[in-house]
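The structure appears right after this line, and notes come after that.
The complex appears here minus one protein chain, its other protein chains still in place.
Letters A, B and C name the chains as they come in the text, with residue numbers starting at 1 for each one.
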Amino acid sequence: MAEMMFSDAVRDALAEEMRRDRTVWCLGEDLTTAGGSTSASQYDGLVEEFGAKRVVNTPISENTIMGAAVGAAVAGTRPVADLRSCDFGMCAADELVNQAAKIRYMFGGQARVPLVVRQAIGVRRGLAAQHCQSNEAWWVHVPGLVVITPATAADGKGLLKAAIRCDDPVVFMEHKELWGAKGEVPSGDHVVPIGKASVLRKGKDLTMVAWSKMALDAKAAADELAKSGIDVEVIDLRTVWPWDKEAVFASVRKTGRVLIPQEAVQTGGFGAELAATIAEELHDVLKAPVKRLGAPRTPMPYAKPLEDMVRITPAHVAAAAKAMMGKA
Amino acid sequence: MAEMMFSDAVRDALAEEMRRDRTVWCLGEDLTTAGGSTSASQYDGLVEEFGAKRVVNTPISENTIMGAAVGAAVAGTRPVADLRSCDFGMCAADELVNQAAKIRYMFGGQARVPLVVRQAIGVRRGLAAQHCQSNEAWWVHVPGLVVITPATAADGKGLLKAAIRCDDPVVFMEHKELWGAKGEVPSGDHVVPIGKASVLRKGKDLTMVAWSKMALDAKAAADELAKSGIDVEVIDLRTVWPWDKEAVFASVRKTGRVLIPQEAVQTGGFGAELAATIAEELHDVLKAPVKRLGAPRTPMPYAKPLEDMVRITPAHVAAAAKAMMGKA
Amino acid sequence: MATKKAKSAAPAGDRANAPQRILGMFKTMCLIREFEEAAHQSYVDGFSAGSIHQSIGQEAVAVGVCTNMRPTDMIHSNHRGHGHAIAKGADVTAMMKELFGRVGGTSGGKGGSMHIADFSVGMLGANGILADGVTMGVGAAQAVSIKGEDRIVGVFVGDGTTNRGPFYEGLNWAKVYHLPLLIICEDNGYASSTVTKVITAGGGPAVRARAFDIPAVTVDGNDLLAVDQAAGELIAKIRNGEGPQFLHALTYRNKGHISRDQLKYRAPGETEEKWKTEPIGRIESWLAENGIPAAELSGARAEAKARIAAAWEAAKAAPHPDPKNAFTDIQDNGAPHHG
Partner (left out) sequence: MATKKAKSAAPAGDRANAPQRILGMFKTMCLIREFEEAAHQSYVDGFSAGSIHQSIGQEAVAVGVCTNMRPTDMIHSNHRGHGHAIAKGADVTAMMKELFGRVGGTSGGKGGSMHIADFSVGMLGANGILADGVTMGVGAAQAVSIKGEDRIVGVFVGDGTTNRGPFYEGLNWAKVYHLPLLIICEDNGYASSTVTKVITAGGGPAVRARAFDIPAVTVDGNDLLAVDQAAGELIAKIRNGEGPQFLHALTYRNKGHISRDQLKYRAPGETEEKWKTEPIGRIESWLAENGIPAAELSGARAEAKARIAAAWEAAKAAPHPDPKNAFTDIQDNGAPHHG
């Protein structure tokens, strides 16, 4: 165990996998010079160790970053493509959905597409409408894609390693605000299985199911709620597809109440899939309707008082939980 | 009233709006020659009447079809851009989401973006993985977009007219299999309001909520179910954003049972939003859990027996309804 | 069929003494032609479905290029991919089964015509999204470069496709990383029902490639000898480490864009006039003039017909796939399934 920043942990994951497997490589804009203009250290030192053939600084060509990753995956390598943010990822939606996700199936299993595409999500103060989106729900809707949304440095490392070893295309969605966050990371070859949730807090009154940074915010809200005598169980899904139905259902069977907070726009967000599934399959054990709490259907504004209206905070989560417990 | 094909009805809608308003124009690949290689008549005769400046045959440049539509909308015209199918629409997801949907808000109301983008959806026999998708759920998740999914020739006409008159960007999703279908279309300036559902069949046992071609399939299933004494109310949403909560809730309050059949992939489909909303807000009136029925999370295969496993048919819908009524 | 035929250039340089080699290519072209006729018929007869894009008239490009490739080389194709697949060595019977959606199809019936692929011969797939083959081909070539392998990648694109953004991104990228990539633009003059020239600015595909410092050669794509010659030279350069090359092949699509296309957008007589330049008749004349007996030529045509007829029968006789196969070859298809 060592305490480290999320961005250091994911860099270590990538470096370890590149050492382990010579077919692993990475590509993206400003990868080899990124330290210059951003604060994230995700790629620091990699080009020095692995050379420019395997740590590829690309032109500003999102279609090709994604398309080349697909082509290179099919041709026997394991690319880790970085689209920097899911907002830019929309520029390469086609290559991800129509190619990466479908090739294995469409060609009857003749090929696999072992690639990882990194698409950062989340609100970062002041980045506004075009740089704050969280569209994990899109990729969950697409057959063939695995979608990973880690919340801690340890999971960032362990899940990136699992993603690189996965033979199917993985969308790896880091939250921008987490890169600088610190956490304990197990040493050695720490691999976290895809599709397994973790329980951030045990509780008996109400289950919160969340992912990415919102899982930590839910935990913060739960700790606060404990002071009012509300005992919340917090599940961090870690992977939104496949999601850990077993863990979620077990918790809901125990508490009978579910709140699904999410940073994404609530309408059509991944929380809807969770809520619909729980409502359908656990109808009889529910003591209260399944409740979602997500962002309004509004682009992210720039000014702070407006941004604060559109982003979901631990305080909002706590208030929603209280209301569910009749303590609003 | 006159009986006509869906594709003729939408062509008439466009022609009438182009006559009414000189700033309305349309663009897309093969628009002026489309009759040549497709069976749809959506643009027949338009270039002859309005000229090549307003009926624009474009290069194969999806980014620019969408981006130019946005720019032209902001600059005082009302473009109707055709991306031919939502599968190709993924090539221009960025321009739709990051520009069209956000401009009004991001620039504080300085501009409006009155455009329509046509993105056909749906399975058509043998078109397989890259030409059969239905991703209306993506656009519902995006603040700023209106999403229209007509099922009948009359609604095709009336809603396209409403879409063209709308001052916000509208994604107009026609089902490929509907273009050739015939229906009665009111004569005169037939405009259907955005966001209003229509009840295709009255019933008291169970509500089916659907949109696009699936609304007709649900109606067919309901007619069949009537023979087994199951009286189904079928609601055609017509618009998936905004959707007609009032009409849906009124029906569910009456029947206490909801089935949401959809052609799209069930996981993360728009049905999840409907189901989650109904489950949360009408928990107490439900006699059974809200049930979704959508395609498995599988790309569309080519061979008929495989395709038949992945597409949702009226028979599947009827079977699901029977199961809900305990008559499986 | 052809009455008056355009002439083929004499093969240049070291390829001059090659009638036997050219005969082999002629046979492949005949096989493609027959396959395409059958593919169309399969649609008419209801054995296949969706969009069938024939490459009749364009056979010389597929064959002239792929002849110069090795089995380990890879190609990315587009929607009009049957010819590319056959030229690269795919089995026509497995392909026909794929079109029929049957067991034994190249992709087990999951792909169909528009997604014809045979990875065992380096044919990495026809594709329904224009220009994506370029970026994927670039990636395949980058994999080759990273692994230090001795093989090259070919990408086929249509003329209309050269107006899509990813095409240019791919050119720039291929040059920047000095990739072993041959891009072949099959310029048949049309983008679906639209005359490509009308929607294309500037001097065309080769000029565009050169703007990225990618050497580009334009050839008569209906002249097998010219295509073979040019492709051979460009591929030799690529193998020699000279980076990406571009081949612009002028050809013509003699049939409709897809099987149900009635060709209403063409001037009367155009298709018939253009038929005179179709590549099979031209190379057949050259072979006859260069010592291949007429019987051998007609025999080759007959053999192609017979092979495709046999493929047709095999496809017709092959069983339909088990419906449960719909749920294989996919990571996690969610629940619930009906049926």
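Basically, a contact is a pair of C-beta atoms (placed from the backbone, for glycine too) under 8 Å apart; a residue touches a chain by one contact, two chains touch by 3 or more.
Only a predicted model underlies this, so the values are computations on that prediction, with no experimental measurement involved.
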Answer key for A:4, A:46, A:72 or A:91 versus the chain not shown reads A:91
Cross-chain touch to the chain not pictured, restricted to B:144, B:269 or B:296, is B:144
Residue in contact with the excluded chain [from A:46, A:83 or A:129]:
A:129
For the chain left off this view, which of B:13, B:31, B:80 or B:103 is in contact with it?
B:103
When the complex is taken as a whole, what residues of subunit A touch the one chain not shown?
29-30, 32-37, 39, 57-63, 87-88, 91, 124-131, 265-267, 293, 296-299, 301-310, 312, 316, 319-320
Contact footprint on subunit C, counting only the chain that is left out
163-169, 171-172, 175-176, 198-203, 207-208, 210-214
Identify the residues of subunit B touching the omitted chain, counting contacts across the whole complex.
23, 25, 53-54, 56, 58-59, 61, 63-64, 66-77, 79, 94-95, 98-99, 103-111, 143-146, 168, 241-242
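Rule of thumb we're sticking to: only the chains that are shown with their structure count from here on.
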Measure off the straight-line distance from the CA centroid of subunit A to the CA centroid of subunit B, and report it in whole Å.
30
Would you please write down the residue numbers of subunit B that are in contact with two or more other chains?
87-88, 91, 128-130, 265, 267, 296-299, 301
Taking each residue of subunit C in turn, which ones touch at least two of the other chains?
105, 107-111, 115, 127-129, 165, 330, 332-334
